[in-house]
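Next up is a structure, given as structure tokens.
A single protein chain has been omitted from the complex, and every remaining protein chain is retained in its original position.
Our next item is chain A:
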């Protein structure tokens, strides 16, 4: 399930703070690590993924590069406020992707907000986001 494309069950990226048309945000949820979304300078950076229904999430996986501090927040309805879900400092990986599986409390969420607070370089990339429901 972690490797399944989130887009295949109707998830969408509804907000993103950087855009390079060569690296669209959909690249994060297509299940493919060869395509990626790339930030275009300055921190923090943010993106929000919305699911068609409430999901019970137990693990969130992320393939990325250059991310240092990441905060994940969730909301259960479109207009509701976001609550902290997890906060993590990633290790710096030279010449490869950062692969992280973050266990969360199994609570319901319709939207996940990813806040990239700092990086190991000016630009960070996200190649794949997966969840275990």
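The rule is simple: a residue touches a chain if its C-beta (ideal position, glycine included) is under 8 Å from a C-beta of that chain, and two chains touch if they have at least 3 such contacts; residues count from 1.
Note that contacts and distances are computed from a predicted model.
Peer 1: What is the protein name, per UniProt, of the chain that does not appear here: "NAD-dependent protein deacetylase sirtuin-2", "BUB1 N-terminal domain-containing protein", "Actin-related protein 2/3 complex subunit" or "Intraflagellar transport protein 27"?
Peer 2: UniProt protein name of the non-displayed chain: "Intraflagellar transport protein 27".
Peer 1: For the chain not shown, which residue from A:20, A:89 or A:105 touches it across the whole complex?
Peer 2: Counting the whole complex, the residue in contact with the absent chain is A:20.
Peer 1: Of the residues A:4, A:33 or A:76, I need the one that contacts the missing chain.
Peer 2: Per the contact definition at the top, the residue touching the missing chain is A:33.
Peer 1: Spell out the interface residues on chain A facing the chain that's missing from view.
Peer 2: Within chain A, the residues that touch the unshown chain are 18-23, 33-36, 38, 40-43, 65-66, 95-97, 118-123, 125, 127.
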